[in-house]
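All protein chains but one are shown at their positions in the complex.
Each chain carries a letter (A and B) given by its place in the written order, and its residues are counted from 1.
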Amino acid sequence: MPDPRFYHRAGPFELGAVAKVAHAELQGDFDPRAPLADVASLRSAGAGDVVFLSTEKHAAELVSGACGACLVSAPLAAKVPKSAAVLVTKDPRAAFADVAAMFYPPALQTLPASEHISADAQIAPDAALAPGVVVGQGAEIGARTRIGANTVIGRGVKIGADCEIGANVTLQYCIVGDRVLIHPGVRIGSDGFGFVTTAVGLRKIPQLGRVSIGNDVELGANCTIDRGMLDDTIIGDGCKFDNLVQIGHNVVMGRNCIVVAQAGIAGSCTIGDGVVFGGQVGIADHVTIGDGAQIASQSGVSRDIPAGAIVMGYPAKPIRQFWREVAAIAKLTRKP
Amino acid sequence: MPDPRFYHRAGPFELGAVAKVAHAELQGDFDPRAPLADVASLRSAGAGDVVFLSTEKHAAELVSGACGACLVSAPLAAKVPKSAAVLVTKDPRAAFADVAAMFYPPALQTLPASEHISADAQIAPDAALAPGVVVGQGAEIGARTRIGANTVIGRGVKIGADCEIGANVTLQYCIVGDRVLIHPGVRIGSDGFGFVTTAVGLRKIPQLGRVSIGNDVELGANCTIDRGMLDDTIIGDGCKFDNLVQIGHNVVMGRNCIVVAQAGIAGSCTIGDGVVFGGQVGIADHVTIGDGAQIASQSGVSRDIPAGAIVMGYPAKPIRQFWREVAAIAKLTRKP
Partner (left out) sequence: MPDPRFYHRAGPFELGAVAKVAHAELQGDFDPRAPLADVASLRSAGAGDVVFLSTEKHAAELVSGACGACLVSAPLAAKVPKSAAVLVTKDPRAAFADVAAMFYPPALQTLPASEHISADAQIAPDAALAPGVVVGQGAEIGARTRIGANTVIGRGVKIGADCEIGANVTLQYCIVGDRVLIHPGVRIGSDGFGFVTTAVGLRKIPQLGRVSIGNDVELGANCTIDRGMLDDTIIGDGCKFDNLVQIGHNVVMGRNCIVVAQAGIAGSCTIGDGVVFGGQVGIADHVTIGDGAQIASQSGVSRDIPAGAIVMGYPAKPIRQFWREVAAIAKLTRKP
């Protein structure tokens, strides 16, 4: 469930009210007065939660007792276990956007102008805050951690011990480990880029997850890491990012990865340990990359990459094949 | 004409003085004491304005009464209507840079250190400003709009109602609509990237336009949008930008476009409605893209794209042709 440090939940709401907001049809023999507690991802849902199922691929995650109600299209309705209420709708993702906004109405993130450091923030006595730092309500800053000038730490953010956070940084909706080095201008925890197309334009899907940064991570200047939609965006221990790197929502990255400058990893990618991303690499969404794979600079990856593979190109392919093709193309223009 | 909220005009200046600053030769029978009021683009010029014509392509925009004086090269001098003074120069763009700097000498944008919120800013009573926010002279902030910590709102900037502006943002020389969501680290209104080559190095062309952001726009973390040179850079209603997107000066973008992370659109592009730009796409300057076109990730576009087209590649081509070529190249290296 969305972390109460960051999100204030409304509700519970009755099943009938949820169906109405979702413009969905309640099927079967469920009491429309049954209470629903929260929204959740398929992976993390509990018995009273509302989830959505948009593709058959994820149906296996729906087991008995896994949720209270499921927004689903008619063709997939039979995939929902008997224990859950079936809410049939044409576009389950769009309907979920409405239900998520019902449980989590937009909350003020800005602070009252009167205080730079919130009185109820927990700041270690030997932490050091430079001038102009702003710390939101309930934020925690660990021992010996230093925060650079004019950096903004949002409400509920937790930073571990022995971190160095640079100047002009913005941290929101995130949990940061120990010994993390964050360079100036980094933005962690902004909204993920999720929209549904409606008749009146693009409708935002509420982003209710967090960013979790492991220990011993380094993030270069002006990097951006979006928070997850429901689950977390996760950067594993020991990862090192160069400058201007972009990480989309719900990316799960293993340990000790290297990401060179201006690379971008789109939403919901799953990255193993020790993966190396060259400069300006682009990874499409929902791609899985195995341990120790290496992606050469400027490559464009839209399919899964197995562990240990070394790929290059646009589209990316095994690096030897890339260079063979470069030679073959050059040969095409050679005069006989 | 440049918006007086942002630019302090000197002058008027006499035609002869303008010719002198421009190192241009005044042709024909014009009184060198005639006053000139301002500089302008061909598109927006009025009777007393100085313009420049650098390519024959734009000559059609020069109609009778459209300007007071025109900087032009000798071969194009005959294109200038009789009503306007002809100022002949080898490099009209470079000469215009000098004249623009004459009318608009560099003005202090920085604020006195004594006040964070300028006394004459107009801030709605129910707007919320976080700690460290700086608001320049004459800026306007609409109802219920919230401004994040340490954000800087430049002189004359106008922000509509119900906007959420993140922390550590810089807004200058811009007009922002209603319900706009701007994530941390966004930079709007910096100088466009315009230079002329001279014997002593690169000479800056004064950037005297604005950025106009429509309603319901969302801009991701650390995006940059430059202001126009004379006319405005325009982002239409409902456009959604992911993180680290770059928009050059004088881009005119329609409504409901989607721009995925790290894409860049160079100066003076004209973009229709509902265009989708994949991640890390690059669009060269002066390109026109029709409604509903889709540009696949990492594509490089240097020619116009018709409405509804789906393109991919470097250089970009119809997406089916791209994949056909990928297959043909792979075949080259296959053993028989």
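Everything below uses one rule, namely that a residue touches a chain if its C-beta (ideal position, glycine included) is under 8 Å from a C-beta of that chain, and two chains touch if they have at least 3 such contacts.
All values reported here derive from a predicted model rather than from experimental measurement.
Trainee: Kindly state which of the options A:L129, A:V157, A:L208 or A:M229 is in contact with the chain not pictured.
Mentor: A:L129
Trainee: Using the document's definition of touch, tell me which of B:S212, B:Q262 or B:Q294 contacts the absent chain.
Mentor: Counting the whole complex, the residue in contact with the absent chain is B:Q262.
Trainee: Among A:A167, A:V196 or A:A309, which one touches the chain that has been omitted from the display?
Mentor: Residue touching the chain left out of view: A:A167.
Trainee: Looking at the full complex, which residue from B:P92, B:G132 or B:G228 touches the chain that isn't shown here?
Mentor: Of the listed residues, the one touching the omitted chain is B:G132.
Trainee: Can you tell me which of B:D3, B:D191, B:D273 or B:D291 touches the chain that was removed from the display?
Mentor: In the complete complex, the chain left out is touched by residue B:D191.
Trainee: In the complete complex, which positions of chain B touch the hidden chain?
Mentor: Considering the whole complex, chain B reaches the absent chain at 108-116, 132, 134, 150, 152, 154, 168-170, 172, 185, 187, 190-191, 193, 195, 201-202, 204, 222, 224, 226, 244, 246, 248, 262, 264, 266, 280, 282, 284, 298, 300, 302, 314-315, 317, 321, 324-325, 328-329, 332.
Trainee: Contact with the hidden chain only, please: which chain A residues?
Mentor: 128-133, 146-150, 164, 166-168, 181, 183-185, 216, 218, 220-222, 237-238, 240, 242-244, 255-256, 258, 260-262, 279-280, 297-298, 314, 326, 329-330, 332-333
Here is the rule we use: only the chains that are shown with their structure count from here on.
Trainee: Specify the angle of rotation obtained when superposing chain A on chain B by their C-alpha atoms, rounded to a multiple of 5 degrees.
Mentor: Roughly 120 degrees of rotation.
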